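For this view, one protein chain was removed and the others were kept in their places.
And then chain A:
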Amino acid sequence: MTIFVKLFAGFRENRFKVAKREVKDDCTIADVLEQLGIKEPELGVALIDGRHVTSDQVLHAGVTISLFPKVGGG
């Protein structure tokens, strides 16, 4: 199935900002991270439609996920 992935901060280095990706059905956030070569502990926040999700979240076709490393400010 096709999903859309948005990457931020250091995750963009040698990767992309936004991309259409082909993934297997019932793919999780963790699977997407693996496909991108990102180790799971590096993940800070994953969002789908502006809602926080955990890495075991199963994805549906056509969804857009936003992935951030551990960052902060204030």
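Throughout what follows, a contact is a pair of C-beta atoms (placed from the backbone, for glycine too) under 8 Å apart; a residue touches a chain by one contact, two chains touch by 3 or more; residues count from 1.
Note that contacts and distances are computed from a predicted model.
You can't see one chain of this complex, but its UniProt record names it "Aldehyde:ferredoxin oxidoreductase, tungsten-containing", from the set "Cytochrome c-type biogenesis protein", "CRISPR-associated protein Cas5", "Aldehyde:ferredoxin oxidoreductase, tungsten-containing" or "L-lactate dehydrogenase complex protein LldG".
Residue in contact with the omitted chain (choice from A:1, A:23 or A:45): A:45. Interface residues of chain A with the unshown chain, by the touch rule above, are 6, 8-10, 12, 17, 42, 44-45, 47, 49-52, 66, 68-74.
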